[in-house]
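What you see is the complex with one protein chain gone and the rest in place.
Chain nomenclature is as follows: A and B, assigned in order of appearance, with residue numbering initiated at 1 for each chain independently.
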Amino acid sequence: MIRFEARPAPSRLMSALSPLVALLATVAVAALLFLALGKDPVQGLSVFLVEPLRGARALSEIGLKSTPLILCALGLSLCYRSNVWNIGAEGQFLLGAIGGGGLALWVTAGELAISRWAFFPLLILAGAAAGAAWAAIVALLRDRFHASEILVSLMLVYVANLVLSYLVFGPWKDPHGWNFPQTMSFAEATAVPRLARGMRLHAGFPFALLVTAAAWLFTFRTYRGLQLQVGGAAPAAARYAGFSARSSLWTVLLTSGALAGIAGAFEAAGPMGQLTPHVSTGYGFTAIIVAFVGRLHPLGCVLGSGLLSMFLIGGELAQSRVGLPAALTGVFQGVLLLALLACDTLIHYRPRWTSTR
Amino acid sequence: MKKLLDNLVLAAALVAVAGLFGCSKEQPAPAPAPAAPAPAPKPEPLKAAWIYVGPVGDAGWSYAHDLGRKAVEAKYGDKIKTTFVEKVPEGPDAERVIRDLVAQGNKIIFATSFGYGDAMEKVAKDFPDVYFEHATGYKTGPNLRVYEGRFYEDAYLAGVVAGRMTKTNVLGFVASFPIPEVLRNINAYTLGAQSVNPKVKTKVVWVSSWFDPPKETEAAQSLMNQGADVLLQNTDSTAVLQAAEKAGKYAFGWDSDMSAFAPKAHLASCALNWGVYYDKAIGDVLGKTWKTEVNKWGIKEGANDFVKVADFIPADVKKQLEDAKAFLVANPGAVFRGPIVDNTGKVVLAKDTVADDKWKGEINFYVKGVEGKVPSGK
Partner (left out) sequence: MNELALLLAATLSAGTPLAIAGLGLLVNEKVGVLNLGAEGMMLVAAVAGFAVSYHTGGEWLAFAAGAVAGGLVAAAFGWLVIWLNTNQYATGLAVSLFGGGFSAFVGVDYVGRKLAERPDHALPWLGDLPFLGTALFRQHPMVYLAILAAVGIAWFLYRTRAGLVLRAIGESPESAHALGYPVRRIRLAAVVAGGALCGVSGAYLSVVYAPLWVEGMTAGRGWIALALTVFATWRPARVLLGAYLFGGVTMLQLHLQGRGVQLPNEFMGMLPYLATIAVLVLISRNPTWIRLNMPGSLGKPFFPGL
């Protein structure tokens, strides 16, 4: 019988190996699934893990898809470290798209003359404000009424979807768009500046990397960051030390909402160039996985975003190249996360064989 | 520091795994049959690709397109090779999928939903020697054209049958999103019913989805609870039909032949037959006669049809149906002919006028007899 025995100190070896083991476990499950479906496992795995990285355009697409994931995951990591379980990043993303998109629409409709680089910070502000406002609702209800942030943030996702729907079917509908649910195409001036000709990767990506650095500094090198971490890991100690749980709550929720909102604004003004009901493909939820795969660490968020973008893009390629069903991507994401959580146990516990007592 | 370390390990793992596979030989393209000294070199098959917005098995919209794809595959045999990608979101991802399909050598791409328009336009500009066909769109270019079905003709015929089969004079419509296509269908259904039964009223419920069986069931239930006894839908599943069967009311199949799902409730199916159009499109490419145009095909061309009309429908209703169908075949698209009044009393189409594409494209009202207001926030 295997017993798990607490280690005297967390194992550094397992800490380093755990994500690797989880990834290998996922790859193994993937190979088995491919075999079960009658497909060549090597080809299948290569489509998921190698094809998405082949070539400059492919890498640019990974970067493009990672941008919203990184931003959302950074905010969520901060929340989860502080034991605030915000699962409504998707809703905050949508509100950010509405905010940024709304600003772009205003510029487009008014035909205002503005340079792209001048618009860029305004876009960020608009997205951040809208996303933070949506998250503020969650913070307020938890602060004043002790309502669970898990449930409120999740219900607000459904509401945010409907708000977006209302806007693109109603007041913001393009008058020359044949009555279809979409806004006008945003003016050139509002587009997020691209990094290379012909590629879709835009300035949001380096911005996300900058925010990553800032997040790292904040979490690990500032007093406030320490307060947040302690508040999450040992609430009683935090209280004793006088750290305000209320101010932590507001800080992390507003930050997380703002970051998700910026991600949404970038998606709307960047690759989409207009607002439609399809601005998000579940980035807010995928970001939750990214945050955990990245161990709630800013650098991990970047790497996790890259990995999950690969899975997502690989899933698309797998359909047309290998004939695999679209649902596989979700399976792999889930398996990765579960494997990671299981492997993480080995950091704190040591398996021991004992004879049955 | 520990976290930094293990994240570096994760990165290393990623690179290692990628390298492992990258080192394996590039997958060979599907090899053509080994050539024994052939009399004449067989021409490379034309590669054609489809992208769908939903799952292929939904028995609805994407399923109907896939049936079309299979039809041309069967017809053209080894002259073409088809591929498809399903559940492609209508957003930035679509562009990537389309580009990849082009990179894989496909020479004609069919995008089967409105939301793919922008992506198609962008990729079409970059690849002038590839043909792009966009369903239910409106953007065209030198190598991009649009195609659409006159679905409202089927809805009109459904109305003709419904108007006679209803006992309560209340019809129900389970609608997805208030886009022009859906509004045309609601109005055509009502106009068709009123042509045989002027007392008919239509109630509409919006489910804000193209495919959501539990929601569609609830909507159908709600309509029947309010007295509707013949239902039509613009959503893609068989839920509405099945709900009607359970409640002992009538309904129609939509997108494909759904008669097997509800033998007692099924009056007829408004079936799509994209194969007819795809045949033309592939034929255009193979015969080098492809040109930019806007094709809106309907019953006359065989692109949609009103099929599996139930046996238990009385003969005189069937006769009225046949007459209406003949009229539509002779006058394609003439479902909307004046005078038409909207449900606020305003005349929206003058007497003896036939609606043109602009009128049909910008429709945003309900005709008289439909209850409620078009959801638009205005």
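In this section, contacts are C-beta pairs under 8 Å (C-beta built on N, C-alpha and C of every residue); 3 or more make two chains touch, one makes a residue touch a chain.
It should be emphasised that the depicted structure is a prediction, and the values quoted were computed from it without experimental measurement.
One of B:R184, B:K203, B:K325 or B:K360 touches the chain omitted from the figure, and that residue is B:K203.
Considering A:A28, A:V42, A:A118 or A:M155, the position touching the chain not shown turns out to be A:M155 (whole complex).
The residue touching the chain not shown here, chosen from A:L49, A:L74, A:I87 or A:C301, is A:I87.
The chain not shown here is touched by just one of B:F211, B:Y277, B:W290 or B:F306, and that residue is B:F211. Within chain A, the residues in touch with the undisplayed chain are 4, 6, 80, 85, 87, 141, 145-148, 150-152, 154-156, 158-159, 162-163, 165-166, 169-170, 285, 288-289, 292, 325-335, 337-338, 341-342, 344-345, 348-349. By the touch definition given at the top, chain B reaches the unshown chain through residues 55, 57-60, 63, 172, 203-206, 208, 211-219, 221-223, 225-226, 228, 237-239, 242, 245-246, 260-261, 371-373, 375-377.
The rule is short, and it goes like this: only the chains that are shown with their structure count from here on.
In terms of their C-alpha centroids, the spacing between chain A and chain B amounts to 33 Å.
Residues of chain B touching chain A in their complex: 2-7, 9-11, 13-14, 17-18, 21-22, 24, 27, 49, 55, 83-93, 95-97, 99-101, 104, 114-115, 118, 138, 177-180, 183, 208, 361-364, 375-378. Of all the residues in chain A, the ones that touch chain B in their complex are 10, 12, 15-20, 23-24, 27, 42-43, 45-46, 49-50, 53, 57, 61, 64, 162, 165-167, 169-171, 173, 178-181, 185, 200, 267, 270-274, 276, 278-281, 294-295, 297, 299-300, 303-304, 306-307, 313, 316-317, 319-321, 326.
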